[in-house]
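A single protein chain has been omitted from the complex, and every remaining protein chain is retained in its original position.
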Amino acid sequence: MKNKQCVAMLLAGGQGSRLGVLTGKLAKPAVPYGGKYRIIDFPLSNCIHSGIDTVGILTQYKPLELNDYIGSGKPWDLDRSNGGVHILAPYQGKEGGDWYKGTANAIYQNLGFIKRYNPECVLILSGDHIYKMDYSKMIEFHKQSGADCTISVMEVPLDEASRFGIMHVASDDRITKFEEKPKEPKSNLASMGVYVFSFNMLEKYLSEDENNQNSSNDFGKDIIPAMLKAGEKLVAYRFSDYWKDVGTVDSLWEANLDLLNPKIHLNLSDPKWKIYSRTSELPPQYIGKTAKVENSLITAGCDIAGNIDYSIIFENVTVEQGATVEYSVIMPGAVIKKGATVRYSIVAQNTVVGEGATVGEEPDYNDAHEWGITVVGEGVKVKNNAVIGAKQMLRKEEDGETV
Amino acid sequence: MKNKQCVAMLLAGGQGSRLGVLTGKLAKPAVPYGGKYRIIDFPLSNCIHSGIDTVGILTQYKPLELNDYIGSGKPWDLDRSNGGVHILAPYQGKEGGDWYKGTANAIYQNLGFIKRYNPECVLILSGDHIYKMDYSKMIEFHKQSGADCTISVMEVPLDEASRFGIMHVASDDRITKFEEKPKEPKSNLASMGVYVFSFNMLEKYLSEDENNQNSSNDFGKDIIPAMLKAGEKLVAYRFSDYWKDVGTVDSLWEANLDLLNPKIHLNLSDPKWKIYSRTSELPPQYIGKTAKVENSLITAGCDIAGNIDYSIIFENVTVEQGATVEYSVIMPGAVIKKGATVRYSIVAQNTVVGEGATVGEEPDYNDAHEWGITVVGEGVKVKNNAVIGAKQMLRKEEDGETV
Amino acid sequence: MIYSKTAGIIFSNSNDKALKEFTANRSMASLPFAGRYRLIDFAISNLVNAGIQNVGVITNRNYNSLLDHLGSGLFWDLDRKSGGLSIVPPFIGGNSKTDDELDCILRAIEYIKRRNCEYVVACESGFVANLDIKKIVEAHIEKKADVTLVYREAERPDKFAGTLKLKVDKDEKVASAENALLSKTGGKLTIGVHVFTRSAFNDILSTALNSENPAISEIISEKTGKYRVYGYEHKGFVGVIDSRKSYFETGMELLDKEVRDDLFNKERPIYTKTKDDMPTRYGLYSDVSNSIIADGCIIDGTVKNSVLFRGVRVKRGAVVENCILMQGVEVRENSTLKYVTSDKNAVIGGKAPITGTNRKAFIVKKNQVLTD
Partner (left out) sequence: MIYSKTAGIIFSNSNDKALKEFTANRSMASLPFAGRYRLIDFAISNLVNAGIQNVGVITNRNYNSLLDHLGSGLFWDLDRKSGGLSIVPPFIGGNSKTDDELDCILRAIEYIKRRNCEYVVACESGFVANLDIKKIVEAHIEKKADVTLVYREAERPDKFAGTLKLKVDKDEKVASAENALLSKTGGKLTIGVHVFTRSAFNDILSTALNSENPAISEIISEKTGKYRVYGYEHKGFVGVIDSRKSYFETGMELLDKEVRDDLFNKERPIYTKTKDDMPTRYGLYSDVSNSIIADGCIIDGTVKNSVLFRGVRVKRGAVVENCILMQGVEVRENSTLKYVTSDKNAVIGGKAPITGTNRKAFIVKKNQVLTD
């Protein structure tokens, strides 16, 4: 193997339980987004555009569909003779094997993979964020500042800071303190979950962490605090473009609809920074005589005869005459039957919303606490004329029952 | 996914402990063979030549090098948009995950993978046999005979039969009884570890086996006996070409040297049935002025100045002037220094045999019990003038000590 | 298994002349069609969907765009170790049209010589159809035919030189095959997809090589008695692109759901080179009906009864009706286009409406800027 300046390790093993039925059969990074993408398309496309051609993807939860999606890495130009994309599942050695115990342990178990490329630094990424970022600039910053670890951060409103890992920095942006979801945050610099480590430091702290029986083997909870305590140089790298964690149903819905908001700058078709994805062979979409389509994204293979407004429609979706889809995300292969109404909902793959059914409700701002996005899980068949209220989550039963 | 007539599942998860130091860092199917191949090249090449383009490889032990070796499957023409080669490692679902408990359990855990292709039948293969076989003929035989399971068998000398799984058959080759390594064999039909199952039967018996707490979840020990007991139709498919289990050091050595035996028909360069492998970029071999080479296979990148007889020399091997290699297998990157002698040995990757050292001994037929092939493990450095006797197995110590 | 015994040949330049507005710098095979395809995608996909893994594309002139489109054959799963997609470029170019034709036939013979196949499916490039080649080859084998000619029932003959008008008996055996140009009425017309047994292929092509008019169809027509020639009717949709009029009409036929369902049969998908386009973005002012729209478009105007290729932009207030707009065309604000066929990357729009007619679409050339 030829040496690589930087190897990226993408943590894709989480169960994503806050996405509920959407991750029933799928690892979170494989969840569809934006009409034709999967979440993982973003870090992978960022890597290749940043000149990083060696990426390890750490999987352990429901990896089959994700593995197939990644395949040889061709769609992201990551099929390389030297380097390229590698799926790293837990494995057994002479003394048996371990599942990945935490984010840090997952990387620890694959230090052998990283060592083969003898990199100067390692980029740690997550599989659940939507953003476009030139990692090469961050790596350059890491080298220039002589840091042991560089953490990308962005400013968030102080009243939202308690949802994030929060950095305190000195005037030179050197990190002085890290708090995981502080109750009373004193800084508004949130970690984006993107780290650059000098490889020797990463190896040292992962090994120490592994020997610490009390550790939860997590980057945020264990590795970063240990490095700070030992006085290593950790530096914040500021990022100010679009970035969104899509770990919850609401944030996934929001991130989709952000694509329709002209004020939000997330251009997926910039020829210099395209977001690549694996696509299937489908004829172009057909917009029928009775259709009315406004302010929406619609994808190949769709057959639209109904009304679509402010929605993201994935490939192969059928919306029949008289049906209405508003403020919703309709994933591949769904069928919205005649006269049905879908609002403020995420409708997963291969579902059917029966004739005249109503799914989702618009927000009632007097009772915002009770309101929420409705999710129709993969393969669910909603009966004709059924009424499904706000914040419902419909799961397909084993026997294929309809609801 | 388009339907496939047959999906192959290749069991590559075994630890291969009988190969000792040769599988210290490697899964058995990744062990080098024949000057430029790995064992797994044989079943994979057989698959593609038999028209089977969908192969699941079940791994769990030290899979890193094997995964890299397989990659996208390109060298075997198994990089396909629909089908192709897939590495199937154990994974976690909602309720946690399990390592593969046995060969049958490994397939059971991946029934979901098979189902996507909706095949008529499933071909079960092992990753530790050297043979060329047209599986399409066996599958055709399976269909013609209306069997639920077809097991390929070959005749072995009766006095060796106790090393194999032995089939008893009626006159129509229907299997009546199966004995795993019988002490007093009454039949000489040995199972080659190649099975064709009708998919519905495979699914049924794997599911039943999974619910049986007492099962060891093994094809030979559990599934086949259960099917026989239930009166299913199991048929033997006779094979009479070259086939060798390379599960032990001696058999691996023998199988290598078989390539030099003109009486043994195993042509690796038949243009109609080439054995494909992933190769690295190396210049041609150079045979020097002082070299003497007879009855051997030598591969790209070698620099030979010594004497080679009856040996298999892998790529990038250096044999210095005055060194002698006889009846041996020298794996990639090994260096045999001036005046050293290597006989009846397997010398693994990236080893150094020091000047004047002697490794291995010729058989003493009076004491054949004590004699055996010597193995120098990966990375071992044998000191100058050291004398290493027969049947030794040298392992590299963690601190890189020489022996 | 048919797939391993059959090879495919595609003549990529056949009938280039029929549509010279769009084939000045591309072959017929690389003519864009149906929003995201090129004509050759239909021929290759038909072959691949029958399991055929050896496809030779005989190129002649203007094949840069075709090379770029086909690449290594990856998108058709034909980037294979042995076989797969082969581009068969010309030997040193000839001096005349006849030289070129001879060279194509010679290369087709050479290509097949190196394949280990019993049957050859040879395709011209002027048609659009989703053919079940597997069934056609099976019928060829069952009837022990030397040649099987795929045909359609049509009311009018197309304008291709190579089209044959067949008379067949009850068993589909061809009694006569005449140059369809000599006839003014329709009937059973070949579509340029022929199945040959290997020996008949060699025989017929070698005969063509040595005859004054080096056309395969000519030889088949002359020698119908000598070989076992059968017909095979394709009952599904066949689009024949033999003029700019038929290009426009065939494009418009796609607005019919039955035509789309037949052509984009889910069991036999049509493969093409994929690009990384976004989904199509419909703006606040978009008003689209009865149209085929490829991905990557941005539409904020009115689009009716039209076919829009990848990356077309229709600005606010623009009206596009009965148009075929190829990749990357930009329609300016408040302009009106009716019955326009535009080649790639044109910029169109202005105060005066740009209109063709049902019988004669207005043509805009590649990269043309047509504004006022």
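Of note:
In order of appearance the chains are A, B and C, and numbering begins at 1 in each one.
What we mean here is this: contacts are C-beta pairs under 8 Å (C-beta built on N, C-alpha and C of every residue); 3 or more make two chains touch, one makes a residue touch a chain.
Given the structure is predicted, the values throughout are model-derived calculations rather than measurements.
Of the options B:A12, B:L268 or B:L394, the residue whose C-beta touches the omitted chain is B:L268. Of the listed residues B:L123, B:I175, B:I298 or B:I388, the one in contact with the hidden chain in the full complex is B:I298. Screening B:G16, B:G35 or B:G360 against the full complex identifies B:G35 as the residue touching the chain left out. Of the residues in chain B, those that touch the hidden partner chain are 34-36, 74, 268-269, 274-277, 279, 281-300, 308, 312-314. Interface with the hidden chain, as seen from chain C, comprises residues 61, 63-64, 67, 71-72, 74, 79, 87, 89, 92-93. Take chain A: the residues that touch the chain left off the picture are 51, 74-75, 77, 79-82, 276.
Just so we're on the same page, only the chains that are shown with their structure count from here on.
The most centrally placed chain, judged by C-alpha centroids, is A.
With centres taken as mean Cα positions, chain B sits 40 Å from chain A. Measuring from the averaged C-alpha position of chain B to that of chain C gives a distance of 48 Å. The multi-chain contact residues of chain B, meaning those touching 2 or more other chains, are 74, 79. With touch defined as above, chain C holds no residue shared between interfaces to two or more other chains.
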